[in-house]
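Can you read through this structure? Questions will come right after.
Excerpt of the complex: some chains, original placement.
Letters A, B, C and D name the chains as they come in the text, with residue numbers starting at 1 for each one.
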Amino acid sequence: MATQHSRSAARLMMTPAVVLLLGWMLVPLLMTLWFSFRRYLPLRGGDLGWAGFDNYVRFVTSSAFWPSVQTTLILVGGVLAITIALGVLLALLLDQPMWGQGVVRILVIAPFFVMPTVSALVWKNMFMDPVNGLLAHLWRFFGAEPVAWLTDVPLASIVLIVSWQWLPFATLILLTAVQSLDSEQLEAAEMDGARPLSRFAHIILPHLGRAITIVVLIQTIFLLSIFAEIFVTTGGAFGTRTLTYLIFQRVLESQNVGLGSAGGVYAIILANIVAIFLMRIVGKNLDR
Amino acid sequence: MGQITLEKVTKSFGEVEVIPPLDLTIEDGEFCVFVGPSGCGKSTLLRLIAGLEDITSGAVRIDGQDASDTPPAKRGLAMVFQSYALYPHMSVRKNIAFPMRMAGIPAEEQTRRIDAAAKALNLTDYLDRRPGQLSGGQRQRVAIGRAIVREPAAFLFDEPLSNLDAALRVGMRLEISELHERLKTTMIYVTHDQVEAMTMADKIVVLRAGRIEQVGSPLELYRAPRNLFVAGFIGSPRMNLIEGGVAQQNGAHTLGIRPEHIDVVADGPWQGTVGVAEHLGSDTFLHVHDTGLAEILTVRATGDIELRHGDRVNLAPREDQLHRFGPDGLRIA
Amino acid sequence: QDSSITIATVNNGDMIRMQGYTDEFTAETGIGVEWVTLEENVLRQRVTTDITTKGGQFDIMTIGMYETPIWGANGWLVPLDDLSAEYDADDILPAMAGGLSHDGTLYAAPFYGESSMIMYRTDLMEAAGLEMPESPTWEFVREAAIAMTDKDNEIYGVCLRGKAGWGENMAFLTAMSNSFGGRWFDEDWRPQFDTDAWSETLNFYIDLMNEAGPPGASNNGFNENLSLFQQGKCGMWIDATVAASFVTNPEESSVADSVGFALAPNTGLGRNANWLWAWALGIPAGTDQEAEAKQFIEWATSKDYIQLVAENEGWANVPPGARSSLYETPEYQEVPFAEMTLQSILTADPLNPAVDPVPYVGVQFAAIPEFAGIATQVGQEFSAALAGQTSPEEALENAQAIASEEMEAAGY
Amino acid sequence: MARAVKSQRKVLNTGLAWTIGLVIFFPILWTILTSFKTEAEAIASPPIFLNFSWTLENYAVVQERSDYMRFLINSVIIAGGSTVLGVIVAVPAAWSMAFVPSARTKDILLWMLSTKMLPAVGVLYPIYLLFIRLGILDSRVGLVIVVMLINLPIIVWMLYTYFREIPGEILEAARMDGAGLREEILYVLTPMAVPGIASTLLLNFILAWNEAFWTLNLTAAKAAPLTAFIASYSSPEGLFYAKLSAASTMAIAPILILGWFSQKQLVRGLTFGAVK
């Protein structure tokens, strides 16, 4: 395939995308790095000089730091677990013959189109509100005390909302993967005496490995930067403050850009740890 | 034990009847080959026997027992699929072990059988590879290995060699034949390859559109095709079919003569011009035009004959090898 | 139209109403208006980012009493010291003008102002056999709340803010602590959450809410409480005076005809638990539409505008709390909550909010740049305490730690 | 080619799938329903499902309050522009990676993806300052570029997986047939990848449409899209469920309709090479 000519053409054609992304990465990154070493307090008049590693030290030693890392991981992990588990089941179900498959698929896919802000607003006000929310009505209908979702189980509620938004994505990718499974393989397993559960565990699940990895990768990237859902629902209270949200508070609520930038650098480090970890798996799975 | 009997078996997909009522018995230990043009229902028939499709009516008996409602896993049959259907995420060893694992066979017994199968199939060195790291022939053998360890009543093969290249196919063909010699287990084998059918089968079943056209040993079919369809289908290159005057003189509507039964002679009853002459070294295939008998007459001459494009030839059919067919296409005895 | 100005504004009722009258302004002056309407918190971030970076996106920003003095001190706002005579800047209520000025110069014109007060259900109060004094104590409020509570029928004695945020629960709690003798900082800028006054405040608040508050109160802000009250689920509600016009509006409120008003409670220490706030219009320095912007501000915060709204929508719907003259208007005095609103505003003093002296300006906040960040985090601690996730003592300890940490970092 | 499924099974599947589908869809349905209620009906207890007096008033109010069309047009321009621009930049890059792979191809791909991990809030100030410097605050151009950059990694990846499914032999055939690089991409690769490109366009249109951080923070009046429109409804004084629902419905309706009509293409594109 590759001649000298095509290789240099390839390099040339990669250039715009690479240069743009490099710029998009480097310019803000360098500025963030710069700010992170400055006492940059906009409300006090802006850049007040060199701060050394003060911002870094303050950011990690602040009592909010480790809980926020933990919250981030729980949120990402929780949503991944839910969307993948339910996504696999739903994909298997949707792969079965049924009436109105197309319509069901449309119903399932719909949450993916809803803006995060809208979905957070709708869930918060119309479903999770402990007095007027539909879930409260439902609980009362069954004679139970309504749950104050966003107070009593705030992180779980946010995980629920975010999972609702991302379930369609996981389901669709997994569905196409399920459909690509060679039916002869399932038949072979059947001939080999595997019962449905064994077929699922030994044939279907391993086949979905690659698709699951990709769901994990893409969703993680988006989930690490979840913001609107928290902003609208709890505003970071009750232990729902993720690292992203903490940075937001430092930058925009406390108006301490230096500190926030240091946080940003930490977040990049965290994201990269997660990414390297992920890409190890993905890289392996992509090669398969 | 592995006698398989189909009794008035039919199969419809929705409105379409793919298999009209069909009776067939495959004896224990027999190597039975299904051949027929694409879409004639070979795979469907195999899958009905395997239990992967439900029969619409009739009965499938295995060793006399009605198995029509038995699930595939319980029929005691093993199937080798066209795509091999190996489990890509399992090592060869795990692939072969899978049916035993499902049957709950103890680990030592599994190991024993795997080792035996691997030895028999020359797979010992590859037991820890994944299917993706194997060549076509090796995959084929793994698929067979997976079938063998179950010690099935019969093996079902659906075009198992069609994904292999020509050279490998010859080798694998022999291996399967030898396997059959050794195990003496019933085998049902679907193929659309002439040579495979002829060389491997104890019994060939020729299908067309779900109907059985002829059942018999390879040589029966070669020597006495029951009708034009079978005549044309069995033998390579195809039998030459001649209509018109010459046929009538021989008391037939259509006269069939195989390429290998026409000799190039100095002075014969038929003449023509050589079109393409294919020199294989061992044989020469002549495509002869302008004979006035059929558009092209194919002639096989043994060894290498120095004939080129455009040469005139004289041809003589072997009189005892003529096949006569009536206007209905049936053989005239 | 010759020119056009861009105004960032908050999405509350009076502001939305003003947008409806923009055409009149344009017709009068030929100046077009582009609105950027945002939810309060989003608005605050947007305008703050823009003003600190000199982004120049807006010609007028809707800001509050917290931002104005800070921004004014930084020279980011155009001083409003040359407003026309007919505008009558002296008519602005002194408490409002004071909160929107820095060094005596007005930097933003109040569109409307508010304090907080008690709104209560006269019918429930009567049924409980109690009578609301003009200026009740916290003890009375607790007694009444418990008496009115009927959880089986979803009636809760008192609805208070619980949602975390410096403008949400902290506005309320800071004002409340003022009445308990607490303050944010002492004269050396030392945070005061380790004092008894704050401990009493928080414990009282949490006990009261547990006994007589609605479920999920720690997520309730102004909006949630408003809708609870309108649905008749609250006996009392202590919140912004502007709410009065909503709860007495029969189109929205099922209890419109049985609402009474009283001053925010006290503990007899000389301070009531009421705050002071104004949404005001300011002009970022450096805008090239300064004259037009001023023109708009003069129009929107003028007496004429009040008149305009009164004519079209009735006196109850005019923007309250900004001008003395409004309270002298006989028609307005008819409005049931007018008098109590004025009284509440008059009892709040941004310069001397607490019983003890303080180094900062602001009743329910301290007008220093760090405040919003600290108070929001403190608010989250208190909200968690209300939700029962931490004890009040822990919450106060954390609050003290957060505040000390931040103040130290800020160099106080 | 499974066995004929027992119709009993099919009934069961259908019932289960519809139930789950409706549960998942319910929040959206409820929002749409609520948008046609009066405020009082919206918070009625017990909740009213269908027998309320359908009204369009909420839509009228929302429209009066904010000029919906302006936001809509901005959304369309930003989402459409960034997506198209992104594809134009991404096609050559994806071509290179798919057909002239080198040892570093996968690294580059994953690196591109990693640029998406930069926390947006952390770089808000830098970007804001940059935009002021460039004078593209509150401009559609600025947003088109930013949103394009945000989605570029995803676009490249999607196209890459698509292109990899195209046999290299066809491009070689084109080369043998005398096509230059330009002709090869224009006449052979792109038309062959049309389904893939279509689904890439769709997915990224949706992602761009829903992008809420930059579109909100870098706009004021002129370029504000629907994400800014909805930001003014998040917490008005009083909980106006019906109006909130109307505004929400208006914000998601266009993309919902687009998504539904094109879900086949979308689904095909959503594989990210998950299916080999």
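Here is the rule we go by: a residue touches a chain if its C-beta (ideal position, glycine included) is under 8 Å from a C-beta of that chain, and two chains touch if they have at least 3 such contacts.
What you see is a predicted model, and the numbers here were worked out from it, not measured in a lab.
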Worksheet item: In terms of the labels given, what is the subunit stoichiometry of the entire assembly described by this structure file?
Response: A x1, B x2, C x1, D x1
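Keep this in mind: only the chains that are shown with their structure count from here on.
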Discussion item. Looking at chain pairs A-B and A-D, which one is connected by more C-beta pairs in contact?
Written reply: A-D
Item to complete: Calculate how many whole Å lie between the centre of chain A and the centre of chain D, each centre taken as the average of the chain's C-alpha atoms.
Response: 16
Response to the item:
Averaging C-alpha coordinates per chain, one finds the centres of chain A and chain C separated by a number of Å equal to 37
Discussion item. Please tell me the distance, in whole Å, between the geometric centres of chain B and chain C computed from their C-alpha atoms.
Written reply: 89
Item to complete: Return the residues of chain C touching two or more other chains; collapse runs of consecutive numbers into ranges.
Response: 45, 49, 53, 224, 227, 231
Worksheet entry | chain D: positions in contact with at least two other chains | 43, 124-125, 129, 231, 233-234, 239
Fill in: Contact set on chain C toward chain A in their complex
41, 45, 48-49, 52-53, 70, 74, 154, 163-165, 214-216, 218-219, 224, 227-228, 231, 233, 369-370, 372-374, 376-377, 379-380, 383-384, 387, 389, 398, 401-402, 405-406, 409-410
Practice prompt. Going by the contact rule at the top, pick out the chain A residues touching chain B in the complex.
Written response: 182, 184-185, 187-195, 198, 202-203, 206-207, 209, 288
Worksheet item: For chain C, which residues are in contact with chain D within the complex?
Response: 6, 8, 11-13, 16, 19-20, 34-40, 42, 45-46, 49-50, 53-58, 221-224, 226-227, 230-231, 242, 246, 252
